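As you look at this complex, bear in mind that one protein chain is not there, while each of the others sits in place.
Right, subunit A next:
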Amino acid sequence: MNPFSSGTRLRDMIRAIRASKTAAEERAVVRKECAAIRAAISDNDHDYRHRNLAKLMFIHMLGYPTHFGQMECLKLIASPGFPEKRIGYLGLMLLLDERQEVLMLVTNSIKQDLNHTNQYIVGLALCALGNIGSAEMARDLAPEVERLLKFRDPNIRKKAALCSIRIIKKVPDLAENFIHAAASLLSEKHHGVLITGVQLCIDLCKISTEALEHFRKKCTDGLVKLMRDLANSPYAPEYDISGITDPFLQIRLLRLLRSLGKDDADASDTMNDILAQVATKTESNKNAGNAILYECVAAIMSVEDNGGLRVLAINILGRFLSNRDNNIRYVALNMLMKALAVDSQAVQRHRTTILECVKDSDPSIRKRAVELVYLLVNESNVKPMTKELIEYLEASDPEFRGDLTAKICSIVEKFSPEKIWYIDQMLKVLSEAGNDVKDEAWHSLIVVITNASNLHGYAVRSLYRSVQAAGEQETLVRVAIWCIGEYGDMLVNNAGRLDIEEPLTVTESDAVDVLETSFKSHSFDLTTRAMCLIALLKLSSRFPTCSQRINDIIVQYKGSFVLELQQRAIEFNSIIARHQNIRPSLVERMPVLDEATHSGRKAGSVPAAVSTSQGVSVNLPNGVAKPSAAPLVDLLDLSSDDVPAPSSSGGDFLQDLLGVDLVPVSSQSGTNQAQVSGTNVLLDLLSIGTPSANSSPSTIQASPSNVDTKSPMDLLDRLSSPSAPSVQVSTTAGSSPMLDLLNGFPSSSPIAVTEGNGLAYPSIVAFESSSLKLTFNFSKQPENPQTTLIEASFTNKSGEVLTNFIFQAAVPKFLQLHLDPASGNMLPANSSGSIMQKLKLTNSQHGKKSLVMRIRIAYKVNNKDVLEEGQVNNFPREL
């Protein structure tokens, strides 16, 4: 064998790797080395074995595969020399893991080494066992380790103690064997052994209640004495860290005392004095001292209360908050958050200091502080706290503002004592950081304003003032636009002026100015500008003198390149020019938005809101998969995140829009008026005269649950004339020229359907999986052979409840599908209930092609999202 065959020395290899300029070069070096090492392994070259393994470990650290060296570790461990054994064990810990069968082979070698005469070899074996020992190894080697706990050399005893922790974690049954040995370690003098011994006791307490009881009874006094000796001991250089005796041991002891004192009044009583002593006497100008204090506070929070101690502990945390070291402030805030649950009164006393931390230079501390402040706010302190936070908002970093505004908005909403205060605070926030305010926040503001009928005038005037001062904050502008559109008249005539208000003179054209500037501003997005358009339409009726001017503005946008704006401009222009008679009723004030519905929705939509920001189509709690909605749809829909808007293409909502005063053709009023889920609220606003315009696109994403029937749509029903019959606009209307519709020609021929005596067809199992069964029952109306009515029924065969259940279906072009809302979105386990959903399929190729459908079922089980898909091909042919 050529002694030079195994290549370079380790040092040279590292040098070569370091010299590599590119990743490719590095890979080439590593590949070459690995090839040489593999060759050496197959030659069974034992002279270079441990050097090769050392190289492999370096290569492993860089992230390259090194599994081929695993057997080499075993060979090295089995060899007699110390250097070989050492590298072998090191390789074992790094390259292998407890799951591999190779470990079985090594157990015997470790056993021999644990009994070796050389204590360093025993140390190596203990170290390996402590790091990677498996349950089998733990069982086999526990007696050896137990014996080594009494070994003469302390270095072995401490390693054996930590090794025991691994053993009892892997095999909890073995815990009781170690209780007495662990207890006797507590009377050691060697600090290293003490630390490990105390740690062993802590882990024993976690695993075995028997151990916990034993230590509580037999060791509490001893531990307290030990702690006292440590705290009072004179300077001892060997375990000293920045002037404090063995802080690590003190911390471990405090942690053990904490386990012993928790839920045990007697033990807590025994340790109260020493905890108080540590809390008061420990030097707090060094990190080590603060680490002990921090642990001591944690202990005091956990043990049984004796009154004064907790206040003392929280005061220590309060002191931490003014420490210059960021780390100390950071841990203090974390601990205060926990302490809040224990004694909120005492934490409240440090409110001012905590508020100061909101202004900290360290972002992670600011974040913690804001979270804590958020928890501290209550009805009694909301005013001063909000004032502080809003003042700080002005000075805060841009990247921190989002967080801060979200918290402020939430605080004022939750604790506001009166509406006017809430409106004032929100206006401050919007003026200061309007661009960082989340949609829900300004939506809520509008809901509150509509509900406070005595404050409409006040709100619109304050908003007008704020916009003059901070017109670049987009959400502020949106709220202002909305309110001016609704309450523009109150802005001009100062109606409902409060005593505290300064008088304000605004002319009608000033109000229109605000809208016009915002509308023409390029810095605002489509939503804002579209809102402007609507507000302008509303004002055209409220301010007759400005009507012509408004029309001129709108006309300019008839040629807008933005489709939404163009479309709106054309429609509104038509309304102003040709439909004077219906305009006043069209632009009437919005009905009061229901606060309860809004907040209910908001609470439900929290997760949805999160995922929307990621641009994913979201599963809303009420069970509608909402694709990113067209901006116009959301215009007035304040809680756009919540209203289920089905995948409505532009055409769909056009139809809805055009549903305005369409002359109904041959539809039976009230029959079969299935509401399409998530009718666009805004559009319905305009479709006065039709309770609900019904669109049926060929592919529907349907919601199984019912549409939020409390949506403003309902309110609109009241506006609609009672005699107005319902209208159904079929999809075919999408193709008809919209101008016709605008001009009032009824063009679509709604599908007239009556619930007749359906013919009977055999029902089928449309879909079946391990957990779900879906059956279809069919019926047909004799006069309408193309249309099949399907009653889908879902049952849950699994043992788990399915929630957020959503059924979706798609059909080829020759079919038209209509889904009714499902009877629920929750399926009880074990087929003990079912969800029903009605479908209507219209086959334009009836007789030529048979029905086919793709389905997709989404639900949550144990909070995990599950998606099942399938195709239904087994429809009866005659359908």
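Methods note: contacts are C-beta pairs under 8 Å (C-beta built on N, C-alpha and C of every residue); 3 or more make two chains touch, one makes a residue touch a chain; residues count from 1.
Here is the rule we use: contacts and distances are computed from a predicted model.
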- Message: Can you match the unshown chain of the complex to its UniProt protein name from these: "Cyclin-dependent kinase E-1", "Vacuolar protein sorting-associated protein 51 homolog", "ER membrane protein complex subunit 2" or "AP complex subunit sigma"?
- Response: "AP complex subunit sigma"
- Message: From the list A:S187, A:S344, A:S364 or A:S844, pick the residue that touches the absent chain.
- Response: A:S364
- Item | Full-complex contact with the absent chain, from A:Y330, A:W442, A:Y557 or A:Y859 | A:Y330
- Using the touch definition up top, pick the residue from A:G69, A:G88, A:P247 or A:G261 that touches the left-out chain. A:P247
- Hidden-chain contact residue, picked from the options A:M227, A:L260, A:A288 or A:L593: A:A288
- Of the residues in subunit A, which ones touch the absent chain? 9-11, 14, 18, 47-48, 50-51, 54, 57-58, 60-63, 65-66, 81-83, 86-87, 90, 93-94, 97-99, 118, 120, 126-127, 130-132, 155, 158-159, 162-163, 165-166, 191-192, 195-196, 199, 202, 238-239, 241-242, 246-249, 251-252, 255, 287-288, 290-291, 294-295, 298, 326-331, 334, 361-365
